[in-house]
Each structure stands twice: as structure tokens, then as C-alpha cells.
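The complex appears here minus one protein chain, its other protein chains still in place.
Going by the order they are written in, the chains are A and B; count residues from 1 in each one.
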Amino acid sequence: MRVLVVLVCLLSLPAAANAQRIEIGGSFVTTGGYDAGEQSAFETPNSTNPNAAPFTLFTTSSTVTSAIGVEGRLAVNVSRRVAVEGTFQVTWPSLQTRAADDFENAPAITAEERVTSYLGGASLVYHFRTGRFLPFVAGGASYLRQMHEDNAGVVTGAEIHGGGGVKYWFGRRFGLRAEAGLSSRGTSIGFEDKRQTVPTLGVGLNYRF
Amino acid sequence: MKRMLSAALVAVVLGATAPVALAYLKLGTRQGTALITLRWNSMPVRYFVTNRDVPNVTAPQLRDAAGRAFATWAGVPNVAISSQFVGFTGATPSSGDGATVLGFTNRPDLDRVLGSTSFIVDTVSGEVLESDIFFNSTFAWSAASAGETNRHDIESIALHEIGHLLGLGHSMLGETVNDGGRRVLGAEAVMFPIAFSPGTLNRTLKADDVAGISDIYGADTFRKATGSVTGRITKNGAGVLGAHVIAFNPATGAMVGGFTLSPDGTFVIAGLEPGPQLIRVEPLDDGDVGSFLDPGLNIDADFQAAFYPKLVTVPRGGTSRSVDISVVAK
Partner (left out) sequence: MRLAAACAAFVFMTVAVRATVVLPIEFRELVTSSAVIVHGRVTDARSAFVDDRRAVDTFITVAVDEYFKGNLGAHVTFRVPGGQIGRYKTVFVGAPEFNEGDEVVVFLKTPSGGVPFVTGLSQGAFRVLPDSRTGRRVVTTPIVVGKTAGDAERIVRGDPARRPLAIEAFRDAVRQVQSEAAAR
């Protein structure tokens, strides 16, 4: 940890002239989907064998779909190359459950609900150079809050992310930003109790003061 | 008839409101226009066992099996149920002595009935005077811990019948096959009315059973920790009476069932874990209507099984948005 602090300070030294510049930005984002679990509607079998396979009334498999959304950012350049960034992101994935193989021949169906997913957190951003064209890497953590449809339920948890991208400044104020990364959630919407890691993409605009 | 030990089992008389279905079914009786639900208002449930052995099962073994079955129901978290074996008696079940008696009775006229629960009700006061369970000694029984081939497990049947004694009706969570005779393929409720084959064991309560008994005897903590789904089943715009609705939890696989019990097709399934549920509906067309519902009801079984195309999220301590499922005629 001490090494990291020293490293950040050394990297910041050449940035004395722009150390207080603030950036705001907004992007359209997309997050990847993931498998959310499989579960069959089992019934206790009529069998004298205690290890007999259960009777299956129907099967289900669930997924969380990829989603699009929006993100807002506020960054403070602590040096010429390093910034601390706060982000707030909203996406709208769907939780889908495919029901099939019904014993009573009920038609297979995909039942779904719309989820609203909020991420609020912070990242550390390192720019590899100065000038108009700025490749960067970023990493950080967020608080995740995912609301079921009609706000009937909520899932919360912690998220960590990392990735990289580029900024291109048209002038002193406006610039483009594109990035890709991975978002890893310890708890998230779905029917499996496991960490989910999804790819993320974002394209947007930045403005600096 | 004598009235003894009558205070414990109370018929709670309510106004003649339109019945709304919860999961599973609860037992009740009609007194004029009043609707009476059956519930033990004070615990423990005190019961006797008929001092009569049958081949392979003694009265003490029946007592022990019944004790385990009572304990299984009492072991459901947050329910206030307890029981007490009072002693052996020479009385048979349903003898009108005001006592709750469990015992073997020879009923060759009830040739397909393994066991049954009965109540004696004072139709003037609405009071339940007696509740008994008989096990038909016409059949071959077993009290063995692992069951015995070609013998019905007494504890499994006792578990079902004690569910009735405590106020539960039947569940429709089970499937059958014609295979040289009708046979159960599987069931996901102890309160399914058709018996498993001799030699099988069915001693574990399932989600539907737990939801049912918790509804009757659950502490407030149960209601605050669970939620319900409500909705309506329709066909060509009109309500469907007697449809069986299942709430399935894709996270755990738990299933809890209910029925539409009014002509407008409404239903409520309660006692559900919070979170998304998949809803499924099917007709009651393969069994005796009276095994589940009032035989006087003209139920509609002319539709195909179907799923609801949206996941329904059950809120903790609350009720979901209304689920409207339109079914198609056969």
C-alpha cells in the first residue's frame, strides 16, 4: 500500500500546472449478460429407492440479459496523469426464466421482468500521456443496487471494476471518451449465489473546466 | 353426545365473505351463511390412541409414529403447535366421546381409503366437539423406520392425516400415470390426497405444506418474512373457477399451490419467499373435485395448462402486483 502511494505521488509530479482541473462527462454504456441459474420443478418420486431421481414437472433456466444504460462522471485530476473519478450508472437488464419440458404440455415460455440496476462508485484513472489523445486505465469499486420490476424487491452488493480506454480532446473543453472493462459483482440479480463478472463498454462525451 | 376437551379445537365463525384462496387449502365448514374455519385455538393437541394392534403394527408403535408426525408439523419454524399423548383408550376413532382418538379401524367398505380424518361439529354453536383419525386395518401397515415392501408406512399416512386434523385440506401438487392401474408418479406436498405405493416413505413436509400450516398457526414473524402473489385466471374474458395455480421459485425450486375459488377467477398464494416467482396454471380435470373443493362448485376444467409470461416478484411482507393469466380452452 505504501508503495502504491509513493507511485501515485511520483506520477503526479509533472502535472503541477493542471493539478486542479475538473472533468464531467456522460456516456451510453452497455453491460454484458450472464447465466442466472437452472432449476427444475422437482416432485418427490413415488419410489422405494431413496436415491430415485425426482419426478420433473418442468424445467427452468434463467439469464440476465445484456443491458444498455447511461453513466455520469465527475473527475478531479490530482495530477497531470492521475484522476479520481466518481461515477453513477443506470442500466436496464432483464431477468428471464425459460420454462420448458412441462409434463402437462404447457407451452414453453420465457417469463421476464425488467430490472433497474444502479452503480455508484469511484475509480482511479491513470492517463499514459498528456495532450489530445489520452489512453488510460482505470479501476475502482462501487455500490450496486438492483431493483426488481415495480420496486417489489432489491438486491444490493459491492462491485469492483477495471478497464481502460481512450479520451480525445477536441480543444480545451470538449472531448470524446470510449472505454471497455470488466465489472465483477459479489451479489447480483439472479438465482445463483455466486460472483458474476460482465464486460462493459461505454462511449460518451467529456467536458473539462 | 358428551363434550370433553372441547375448548381446544375451536371453530372460528366468520362472516360470509367471499372466500379468497391462499396456497394449499384450509378446512372449514358452512353453518348457514357463516363460514367456519377449523383451527386449534389452544395447545397442546391432546390425543388418545386406540389400544388395538394390527398385524405388524402395535398400538405403541402407532403412538410413536403419531408422535413423530405431530413433531414434524410442530417443527415448522415459527408455528405454535404442540401435542400431547394422553394415553391409550378402548374407544375407536369417531366414537362421539368428545376425545381426539387415533387408531386402527377395520373398514372393508372403505376399500380404497388408507386413512381419514373426521370432525364432529355442533352445528348450532359452531363448536368442533371432536376430531379423530382412523387408519384402515384392511390394509397392510408398517412402522419400520425404513419402511417395508408392500406395506403402507404408518408415519407417512399419519403425517398427512394430522395435517387435516390441524386444519389443512388437500394439495394438488402431484402427478399420476395409468400403468396397469393408476399410480402416483410424484408429489410435492404431503397433503396430496393419493397415496404413494406401499413401501414408500413420505415423511418430509414440502414448501406447500409449510406455507399452509404457517398460514394457520404461524407467528407474525412468518407473515413479515414472506409475501404473496395475487391475480386472476380468465378465459375469454370471464373468470375461471377452480383453476389450480402454482408459484414456483426459480432460486430454490419450491412450489406452493392455490386455487381460484370465486367465479371471478381471483386467487392469492401466500407464504412465499420474497423474490421472483414463475406462475403456472392448470385445470382440475384428473381427480375428484370434492377432494379439493366444494363438490357443489361448478368448476371450469376446460382449459390447457399455461405459464404466465412475466416473472412476478413477491415483496417481503407484502403482495405482488396483480397477475392476470388468460387461459385457452382445450
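We adopt the following convention: contacts are C-beta pairs under 8 Å (C-beta built on N, C-alpha and C of every residue); 3 or more make two chains touch, one makes a residue touch a chain.
Note that this is a predicted model, so its numbers are computed, not measured.
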Tell me which residue among B:P55, B:G180 or B:G237 touches the hidden chain in the full complex. B:G180
Thinking of the whole complex, not just what is shown, which of B:H164, B:K206 or B:R232 touches the missing chain? B:H164
Per the touch definition above, residue among B:D264, B:D286 or B:D324 touching the missing chain: B:D286
To test your reading of the contact rule: which positions on subunit B touch the chain that is missing from view? 1, 14, 17, 19-22, 25-30, 35-37, 92, 94-96, 108-124, 129, 157, 160-161, 164, 169-170, 175-185, 193-195, 215, 223, 226-228, 230, 244, 259, 261, 268, 270-271, 282-296, 298, 300-305, 315, 317-319, 330
Can you list where subunit A touches the absent chain? 103-106, 152
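Following the convention adopted for this analysis, only the chains that are shown with their structure count from here on.
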In whole angstrom, what separates the CA-based centres of subunit A and subunit B? 46
Across the complex, what residues on subunit A touch subunit B? 37, 39-48, 50, 54-55, 57-58, 60, 62, 95-97, 99, 102-107, 109-113, 148-150, 152-153, 191
Complex contacts: residues of subunit B adjacent to subunit A: 147, 149, 173-175, 183-188, 196-197, 199-202, 204, 206, 248-253, 255, 274-276, 278-280, 282, 304-316, 318, 320-321
